[in-house]
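Left out: one protein chain. Kept in place: all the others.
Moving on to chain A:
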Amino acid sequence: FKDDLSTSPQLFTPMSPYDVDLPIQTTEDVLFGSQFNQPKELPTDFSSVDLSFLPDITQDSKEENLSEAGHDMQKEFDGSISSRNEDSSIFVDESSLSYPDATRPSPEASGVCPPLTPMTPMTPVTPASESSGIVPQLQNIVSTVNLACKLDLKNIALHARNAEYNPKRFAAVIMRIREPRTTALIFSSGKMVCTGAKSEEQSRLAARKYARVVQKLGFPAKFLDFKIQNMVGSCDVRFPIRLEGLVLTHQQFSSYEPELFPGLIYRMVKPRIVLLIFVSGKVVLTGAKERSEIYEAFENIYPILKGFKKAS
């Protein structure tokens, strides 16, 4: 049992006996199928690649072979990349692009062992090459807070500005403020929902402003358990996407019914985020409790989307 773990190239080294028992579920395992445990997933093109750059060769011939090997590999990769674009294992594309750089040392560097990249990278899966360079923008934050006192909603509706109260239709006061531009639902229990803010701080600030309004009306309002419940972000990958292809290869995560809704609904497992992906290349990400989840989800989906870019 212990041997299995030590020989297979896992992403962690057990620090204590307890760690050994933890199941390793990397994003890649779930999304792409584990690259490390199933070398079969690697493109078969590698079989024809000159592997003489590996540390067996002598010092003199090393550089020579290395530059040759570098060129060979370059050709292999250039040739194979376009054909492999259709694969779901796009992650391999990224790492393979880094090989030519890593294995082609400058002729001047004599006697220096060039940085050798193993065929199966041991580093975290995010490719050493580019990140997407696109940052999703937060569009909406929903948060809740407990004012910890019973409220007379009719009183609040009559005395506060910019308030609506129609108990026949909805049992809460709907109040709005202009800065930060938000809407709050205030319930008689003292609980409140704050929506519409564009950042975590703005959501908290807005909630505090509503609490102050309620306080000024004479209620002993507090500010307990402020929590962000949902964050929504959006961005543009700037190329059209083949949603039909994406739903075919990622069917366990995707749901695409163009007659129902024009966007593909991608339910990412880690992080647990739902993405709405559109043909235009626009992406909406929702379901996050933290900003980092939005960013992480986008970085995960970007290479997949690149693989389904519409050829034009």
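Keep this in mind: a contact is a pair of C-beta atoms (placed from the backbone, for glycine too) under 8 Å apart; a residue touches a chain by one contact, two chains touch by 3 or more; residues count from 1.
As a convention for this text, contacts and distances are computed from a predicted model.
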Query raised in the report: The chain that is not shown, which UniProt protein name from "Adaptor related protein complex 1 subunit beta 1", "Transcription initiation factor IIA subunit 2", "Prolactin" or "Proteasome subunit alpha type" does it carry?
Result: "Transcription initiation factor IIA subunit 2"
Query raised in the report: Per the definition of touch given earlier, which of A:165, A:219, A:295 or A:308 contacts the omitted chain?
Result: A:165
Query - Missing-partner contacts on chain A, residue numbers - result: 154, 157-158, 160-166
